[in-house]
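Heads up, one of the protein chains got dropped from this complex, but the rest are sitting where they should.
So, chain A:
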Amino acid sequence: MTTLSSKTAAPRSVSGWRSAQSKRILLTLLGWSVALVIFFPIFWMILTGFKTETAAIADPSLIFSPTLESYQDVHARSGYARFALNSVAVAFGSTFFALLIAIPSAYAMAFLPTKRTKGTLLWMLSTKMLPSVGVLVPIYLIFRDTGLLDTRTGLIIIYTLMNLPIVVWMLYTFFKDMPKDILEAGRMDGASTLQEVFFLLLPLTLPGIASTGLLSVILSWNEAFWSLNLTTSNAAPLTAYIASFSSPEGLFWAKLSAASTMAIAPILILGWMTQKQMVRGLTFGAVK
């Protein structure tokens, strides 16, 4: 009986191994295909930046003589550093303030919920559904009267408010997934609420907070509507820098691609360096 069962089991495990293997290969191929499709526009943009203007608009081709002409033109025309510095200040500044407001809010909603918590969360998210242009004129008037037009402070305020719903939602999800017993144990040991937050909650949910922060930085970095409408030159970030290379008369694709590559390079490198933390954070608490 034993011999028979082992004889029948062997082919099954080989075929099972084979099917698992082919499934893995299929999934890997699918994963790579999706990644390539997502990355292709960025790849093409980087490539176009190294073409001449006429080659950029000619029939698409991977074979061309690369040139740094567009990068030289872009570099000669405008102060990249000034725009980049504004982007860094505004993206990180707004993320700092968003986290500062969102952490206590999410704490309250996750650990001290009321019957209106769910409704409040949904209402917060619903503000994201309003098209930005709908509030452009009132915001513009407020900014004009408070002297916030074309200032980094103004953009930090707008981006903080813009990202706050998403940051609160993400932190709420991470906090909710944390076992309450740990906080209770801390409380029984005499920890105050602040100590509870600083010494228990924050260290334990750090991957989640980090990925939320990174997402907020990326969203602020890429935001174009408000940055184009509320800045002129002093506080203009890299999105305004890119917009200056589009032209209604004359060829501009190579220069625009070079400028865009320079604009996304810092955030691309940051994303690449922190991808482990991002994935860890975004899947944090997904499997309990």
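Heads up, the rule we're going with is that a residue touches a chain if its C-beta (ideal position, glycine included) is under 8 Å from a C-beta of that chain, and two chains touch if they have at least 3 such contacts; residues count from 1.
One rule holds in what follows: contacts and distances are computed from a predicted model.
Between the listed names "ATP synthase epsilon chain", "Predicted membrane protein", "Transglutaminase-like domain-containing protein" or "Sugar ABC transporter substrate-binding protein", the UniProt record for the complex's undisplayed chain reads "Sugar ABC transporter substrate-binding protein". The missing chain, though absent from the display, is touched by one residue of A:I103, A:L201 or A:A236; that residue is A:A236. Looking at A:R18, A:R144 or A:K180, the residue that reaches the missing chain in the full complex is A:R144. Here one chain is not drawn; of A:I25, A:A58 or A:A185, the residue touching it is A:A58. Among A:T146, A:S192, A:S246 or A:Q275, the one in contact with the hidden chain is A:S246. In the full complex, chain A makes contact with the omitted chain through residues 53-54, 57-58, 77-78, 136-137, 140-141, 144, 149-150, 228-229, 232-233, 236, 240, 243-252.
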